[in-house]
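Removed: one protein chain of the complex. Kept in place: all other protein chains.
By letter and in written order, the chains are A, B and C; residue numbering begins at 1 in each of them.
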Amino acid sequence: LTLTACGSSGSSGTTAPSEGGSAAAGGGKVGIDFPRADTDFWNSYNKYVPQMATELGIDLMPPTNSQNDVAKLVSNVQALTSQGAKAIVMAPQDTGAIATTLDQLDSKKIPVVTVDTRPDKGKTFMVVRADNRAYGEKACKFLGDQLKGKGKVVEFQGSLSSVNGRDRSEAFAECMKANYPGITVFAEPTEWEGTKASAALQTRLTQHPDINGIYMQAGGAFLAPTLQLLKSKNLIVPPTDPKHIFIVSNDGIPQELKAIREGQIDATVSQPADTYAKWALFYAKAALEGKTFAPGATDHDSTIVDVGGGRLEDQLPAPLVTKDNVDDPNLWGNQVK
Amino acid sequence: MMSPSAIPAVEARNITKRFGATTALADAGIVIAEGETHALVGRNGAGKSTLVSILTGLQRPDTGEVRFAGQLAPPLADRDGWRRQVACVYQKSTIIPTLSVAENLFLNRQSAGGPINWRSLRSRANELLDQYGVAVDAGRMAGDLDVEQRQLLEIARALSFGARFIILDEPTAQLDGPAIERLFDRMRALREQGVTMMFISHHLEEVYRVCQSVTVFRDARHVLTSAVDDLPHDELVAAMTGEAAAGYQARARTTSTAAPTVLTAEKLTMAGRFQEVDLTVRAGEIVGIAGSGSSGKVGLAEALVGLRVPDSGTVTVNGTRTRPGDVASALRAGLGFVPQDRHKEGFVPLLSIGENATMPIAHKLGRFGAVSPSRRRARAEKMIEDLAIKTTGPAQPVQDLSGGNAQKVVMARALADDPTALVVIDPTAGVDVRAKQALLGAVEDAAERGAGAVLVSDELDDLRICDRVVVMFHGRIVKEVPRGWADAELVAVMEGVDAR
Amino acid sequence: MTETTVASPGSPGGSPDKAPPPGGGHNGLGLARFRDLALVPAILVLIVVGALIEPAFLSADNLTNVLQQQTELSLLVLAEAIILIAGKFDLSLESTVGLAPALGVALVIPAASNGLGTDLPVALGVPICLLIGMLVGAFNALLILRFKLSAFIVTLGMLIVLRGLQIGFTGGQNLFALPESFLYLGNARWLGLPASVWICAVAYAAGIVTLGYFRHGRAVYAIGGNADAARAAGVRTDRVMWTVFVVAGLLAALAGLLMTGRLGSVAAAQGDGMIFTVFAAAVIGGISLDGGKGTLFGALCGVLVLGLINNILTLAGVSAQWIQAIYGGIILIALMLARLTTGKAQD
Partner (left out) sequence: MTETTVASPGSPGGSPDKAPPPGGGHNGLGLARFRDLALVPAILVLIVVGALIEPAFLSADNLTNVLQQQTELSLLVLAEAIILIAGKFDLSLESTVGLAPALGVALVIPAASNGLGTDLPVALGVPICLLIGMLVGAFNALLILRFKLSAFIVTLGMLIVLRGLQIGFTGGQNLFALPESFLYLGNARWLGLPASVWICAVAYAAGIVTLGYFRHGRAVYAIGGNADAARAAGVRTDRVMWTVFVVAGLLAALAGLLMTGRLGSVAAAQGDGMIFTVFAAAVIGGISLDGGKGTLFGALCGVLVLGLINNILTLAGVSAQWIQAIYGGIILIALMLARLTTGKAQD
């Protein structure tokens, strides 16, 4: 299972589109596929979608759920189009296997907005995502600075076959190598499974009791197992203690924020479930209204970049959350009830 | 015996075959002359079936060689080569339960080459079955057949090959009188056509009826080969058992009418199998139930012990009314039984003799539900000794036993709890003369100890130990015959000729 | 696995369209036909429900989609069904679905697009892909038949090894620089229907005819029913089993090829988790895990039932939160329906 929680931005909705105002909700029905419903992050996203659709006045079809399975995604999209969707929002967790579907949608003149991932191939109207490489880099920089360039770090990798996991792993590894050669990194393959991470950390701590940093690529999956294990080893101590293990996470779920407040972990990269939902729907609507966009800064703290071949990507910011800014009410994790 | 110049049709020499510590055949052999019907006899576990599997190319002997008409047998991998030489009815079923009767008959030769024509295959099969007097629809699933029908199917299939040499390993063990007669007619006709046959049976009178010569195995070794006519019955038994022995003598017994009833059936009815059957068995009494095929006797016995659920009527064991279809309650009321199909209901093949035999008394072999292995072993060793089971010990899995010895384990299980009511169905099917005596003796012993027994069988020999025999015909009890009947009399009743 | 065994299908009528049973009487063939059709009521119910929920359900487009989406699954089910009928097991099929096309592609594309750098002629790609499927099948057969290892564990090990190899040599990357030949079958339409649907139909027809009407096909049933008896009857059991495994590998590679074409890339996880669904479809379709029982037609019905359930749940827009519970519940109900309509214990 792939607990990919990813995205970017953290600041909430700066409204106002980069061009053109609202206009009447013409256009037609928007179909949306949820990638999964069994992680906190995507559940928040799933909750924001209908809310934002109402705000934007969009005629949203009942969302489908592809349960992290690209074959299901493909059949869901086919079902949505046969039910009359005029624009599609999706979050393909497998970025290669969606190419043909995108071509088919293109031939039917149905614009597609993808959230969280950028398809390897095929036409999209807009990609709304945070830069996953930036997650890895931010985590690397944070750990490197806290550890002052030396020490031992355990990294819970996601699944190699997930692009987000791979991006984070690669960026983390490159940054470590380039900037902090004094830090030894133990990359643990976990397939996004908490049990695997827990076992790997336990084994590694036995082998190297002096481990002093942990990077987990998904707080939703790894936070509780890690804390539980460290608790049982009495390793949850304030940063001033030499035994302190610096922990940086990705996701920004409420439990991570709580853990930061309580000093159990040190930082996380928050992904913007709300702005994902908001801007994805916004662009879907804009596409139906015939609007177009160009690369450049937007009015909501992000940049639209051309990632090649005229494909546009709105790169939402993903802030690093530490003790200093953990109470920012704009973080999506602070808005979840 | 054959003339020295003639080349024998089949020849196996110096065959040795071991299974682990068991030596199934030790330097044994057989020579069968062209066109004769040759009997192979021996006690359970003597190695007969092992020789069969070697003669049909299913197993490789450790040493020794097999020749057909002077030619060395084909290599093991060449199944077609073997099948051209020999057809066989194996002792263990080779019917594939998930396929139809027709397909089982023509397995691997359903068509000449092209696609299979199921309609014609079925009609060919029906013809073949008619020819052998087997009343089974070729379209049925073989798994739905009963033991006897399956046996007939095996025989029909083996005979249908047109092979010049046919092996029949205990073909009659599961058959009733008329079916055996039909088989013998068939065998005689084949012999007239010059077909060579090897015939295995524990019914020595059958050997005298259809065979010309006989080979005796004892303890994995060849003992003698002789013309049947030159070998009187007693000598044959002596050769098999290694000692002189007389036929089984039923013991005299008197049951008082005051003896308590141990087993009663009242108005027992099961649609299509038996109707309104009343039966009372007293302590110390053995009641036989006879009847020709499909008379309902087995169904009745199975309903008595709880293997089948009757539609109406009651069964009472030692004053306790048993729950229909609940074997455990019958056993707890003091019943022991031997089922007809030992492979299906008789034993768990992977488990040891000890465990199989003591399964119904497991609760008595220790406290708090524990089973003491040493007490189990002790009980099992006694059973092995009592019934003369040929085995390496109580820990041997039942699946490694020869057919007759497995049957004895089933008997041991039935007797394990010193039952006061005993129901045995075809107890001597496939067991050798001595074992038969042991098994019948065990039933009589139980009766002497005060048990009442029901013995279901087609074997007139078995029925002789009964104090009275009730005869069933078309699902009803038509007559009760007291001890001292004559064969012809009983058979007449069974066949419905004399249903006064 | 030996559950309340009951005699059943498999019967001479591998296929349902047989001559009428000889007048009256308890007839195995009749029962077999029943068993075969056990899922038909469930399918009808699903179609009615689908039409009621969403008119678009009955559109030719949607029905074609349902069929096309099930093609890869149905090829795998075909492969697994044959192996199960022969009394064995193959879990590794799902990995072959990924590995065979991945290796086929990687051997022919340039290293720059994540190829292996061998740069074999592109025309060899598809044949290599199919060949790899057969080799995997042959390797399974070797371990199971020659070394007498348990089919379950061998293929479980292979499941992991093959997937691991694919992740290993692709580094977990999707391959998307596909040669045209890999895309063709998954996308082409012949006579108005997707090519993959035709391929599937032909494969099933061939399977049904072979297993129903040819000696070697019947041998598969015989081996599954009682391998010793089959051997005694002169069936070359080993040779038949080798063929079965190799054909299954080939079918799995073909399924992988179709999936590659349909999705336009080879994902590192292609086929991952499918084997569960494959077993579900086969067993719901009446294939027994004990071997010797079941028909390919039944298995195909099993695939259709699952496909229809999926499609209807999607069309109905069931909430993401409860979709799985509802899906499982419907499978259980379909089962009971099948049980009620045939009145037979299952195994």
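Convention: a residue touches a chain if its C-beta (ideal position, glycine included) is under 8 Å from a C-beta of that chain, and two chains touch if they have at least 3 such contacts.
Bear in mind the structure is a predicted one, so any value in this text is a computation, not a measurement.
Chemist: In the full assembly, spell out which visible chains the left-out chain is touching.
Modeler: A, B, C
Chemist: Out of A:63, A:194, A:272 or A:319, which residue would touch the omitted chain in the full complex?
Modeler: Touching the chain that is not displayed is residue A:194.
Chemist: For the chain that's not shown, point to the residue among C:37, C:220 or C:284 touching it.
Modeler: Residue touching the chain left out of view: C:284.
Chemist: Please pick, from B:69, B:371, B:388 or B:460, the residue that touches the omitted chain in the full complex.
Modeler: Touching the chain that is not displayed is residue B:371.
Chemist: For the full complex, which residue in B:396, B:420 or B:457 touches the chain that was left out?
Modeler: Spelled out, the listed residue whose C-beta touches the missing chain is B:396.
Chemist: Just checking the interface: what residues of chain C touch the absent partner chain?
Modeler: Residues 1-4, 87-89, 143-144, 147-154, 156-165, 167-168, 171-172, 224, 226-229, 231-232, 276, 279-280, 283-284, 289-292, 320-329, 331-332, 335-336, 339, 345-347 of chain C touch the chain absent from view.
Chemist: Tell me where the left-out chain touches chain B, residue by residue.
Modeler: 19-22, 24, 49-50, 52-53, 56, 58-59, 90-94, 307, 327-328, 331-332, 337, 339, 344-352, 355-356, 359-360, 362-363, 366, 369-373, 392-393, 395-397, 399-400, 402, 413
Chemist: Over the whole complex, note the residues of chain A touching the chain we left out.
Modeler: Considering the whole complex, chain A reaches the absent chain at 1, 3, 36-40, 42-43, 157, 160, 169, 186-189, 193-195, 198-200, 202-204, 206-207, 220-221, 223-225, 227-229, 231-232, 255.
Here is the rule we go by: only the chains that are shown with their structure count from here on.
Chemist: Listed by label, which chains are in contact with chain B and with chain C?
Modeler: The common neighbours do not exist; no chain touches both.
Chemist: From the centre of chain B, which chain's CA centre is farthest?
Modeler: Centre of mass proxy via C-alpha means gives A as farthest from chain B.
Chemist: Using mean CA coordinates as chain centres, what's the gap between chain B and chain C in Å?
Modeler: 44
Chemist: Averaged over CA atoms, how far is the centre of chain A from the centre of chain B? Could you give it in whole Å?
Modeler: Centre separation, chain A to chain B: 73 Å.
Chemist: Can you list every residue of chain C that touches 2 or more other chains, as numbers and ranges?
Modeler: Chain C, residues with two or more chain partners: not present.
Chemist: Where does chain A touch two or more other chains at once, residue-wise?
Modeler: Chain A, residues with two or more chain partners: not present.
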